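A single protein chain has been removed from this complex, and every other one stays in its place.
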């Protein structure tokens, strides 16, 4: 089981990080998420354009709520260090990632007004609202664990695609997407999330996370968020079911 | 459009109540919810047992989060009157409705431990987390509007089934379900929710809700919750897709 | 230090309970709270009536926000057991304790409308808002720790007064107050809070609370709430400073 789980490159998250331990607690789900057909089809350029466009539009709505989750993380922080990280993530999302996303989507014929007016797919809604609710019902650790499959997972997917000989960059309409998540900037964001998760976990559940009374619930949160990511890719592949 | 919308019997909610105005803002969705095939099949006893059992199990998880939403409503109340109503709803849910539900489910071969351990269907998750998040991001009115399609809608469904000649009670395995929501106790709960919604709306957006700047967003919340109810019935009809 | 702290009778909270450990982390503050002059003057009937009336009026406002905190605890609960406890506390506060308080205050010439319209003393505000904010920024354990000095502390004060030969019951206008908190009903409430705190702490920080990374912050929360209780008694003794 453990062997199955360690799909995460060590340059992104060390084997003893809480992130890798959480991914190892739901190895089949984790693999189903990071190796999803949607990702494979992006890599070999076989993904139908309609699927990618549906994904892009929903991702715009997703990023809004994800940014709100980092506002919440700032509120839930106990010290200036955690507040700075949350504020930096919030700022990056709304002042860099979203404008980039908007510009990128324009290349695909989607205007920002179009995207803001899209009906939110329930599979999208389930994910963002789950994350926000975990953050409000629980503490900062619960919130960061719910955010991790997305933030770190996209970094892992980027590294996989970069390393995979099946990935085709030339004449791949999705090349920008691949290079964004494999790129140095995003990798630094993802590694930062791994480090913060370790720090907050150390303070809140100690050095030996699996022995903490909170471990089953944290693993459940991580697993649920991972399955909601799978649902997000599924939504990408079947845009009409929303 | 308006004619289409007024499916709600006046004994449950007066035509000028904010509840009826909200239902009238999304008439097709409202009708699709209260007249859903799942409901029709309950009424004429044609619903496959597996569908009902899936629904019952998910409803157990749903009721937990719904009860939490009433705890949140107590926190968000400004006066003792609203607090008492929230506390009464919370108490009714966890000390009356859930034990009743548990007992009822035992008759269908589902133990409480089974239900508590069920994987939560994403269509269930989307609904409850949406309601809780609305309640936390917005005010008490946002929360009550998100709760209304469920609380009042089940009352409307109960009345419809009772009045509909196509409803069959004899030898209908779902008779208890029908009689619960058509019954005097539940009708009082639903009417109470209509009254409270009117009172809180009057205080927060005035006598003419549609002219309030908040109306588009409140109607959007009500519509989204109604569509998530439709998703819940859909889930009931296709248990395997979860 | 430890000796100084164990003012809590074992019948209320066992020596190894997390409650006693928290009180032992701020022994001087704890003693200053439970043995405050306000309490001594209640016991020997020397408390000026104006002080008691100011306290009663502020306590009405306090109970409202305290009840809201239990609504929040219901929302933050992970299981039905914790939800039931929070709902029972909420119900007891608004449907038993507050009406009792109102009736009792009428005997002192304070009507409910008078009390609801009182300006909230900042020392009162500081306490209730601190508790609610801890509950929202942290998890259920943070919230219960912030609530404990009040819920359990009043139980301890009741037991002290009952056991203290300096306490005078005959012709003491505050006799009802003393007997309420020394009485079996309130003692059961306070013991229940001790038990729940232990259970939630076990699940969230394990068997050895002092070694948890959260201990310093939990002790800080408990200490701050205890000092805010001292401020509440101070407010009782100097009603004009509000």
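So that you can tell them apart, the chains are marked A, B and C in the order they are listed, and the count of residues begins at 1 in each.
To be clear about the criterion, contacts are C-beta pairs under 8 Å (C-beta built on N, C-alpha and C of every residue); 3 or more make two chains touch, one makes a residue touch a chain.
This is a predicted model, so every value here is computed, not measured.
Peer 1: Quick one: say which of C:37, C:120 or C:164 touches the chain that got left out.
Peer 2: Residue touching the absent chain, from the options given: C:120.
Peer 1: Could you tell which one of A:13, A:67, A:159 or A:205 touches the chain left off the display?
Peer 2: Hidden-chain contact among the options goes to A:67.
Peer 1: Looking at A:32, A:45 or A:87, which residue reaches the missing chain?
Peer 2: Within the whole complex, the residue contacting the unshown chain is A:87.
Peer 1: Can you tell me which of B:54, B:76 or B:227 touches the chain that was removed from the display?
Peer 2: B:76
Peer 1: Of the residues in chain A, which ones touch the absent chain?
Peer 2: Interface with the chain not displayed, on the chain A side: 64, 67-75, 77, 80, 83-84, 86-87, 90-91, 94-95, 98, 132.
Peer 1: Would you write out the residues of chain C that touch the absent chain, in ascending order?
Peer 2: 68, 120, 122-123, 125-126, 129-130, 132-133, 136-137, 224, 227-228, 231
Peer 1: Kindly note down the residues of chain B that lie in touch with the hidden chain.
Peer 2: 75-76, 78, 136-139, 142, 202-206, 211-214, 217
Note that in this section only the chains that are shown with their structure count from here on.
Peer 1: What chain sits nearest the middle when you go by CA atom centres?
Peer 2: Per-chain C-alpha centroids ranked by distance to the global centroid put B first.
Peer 1: By mean C-alpha coordinates, which chain is most distant from chain C?
Peer 2: Chain A.
Peer 1: Find the geometric centre of each of chain A and chain C from their Cα atoms only, then give the gap between the two centres in Å, rounded to an integer.
Peer 2: Centres of chain A and chain C (C-alpha means) sit 43 Å apart.
Peer 1: Measuring centre to centre with CA averages, how many angstrom lie between chain A and chain B?
Peer 2: Centres of chain A and chain B (C-alpha means) sit 32 Å apart.
Peer 1: Hey, what residues on chain A touch two or more of the other chains?
Peer 2: In chain A, 136-137 touch at least two other chains.
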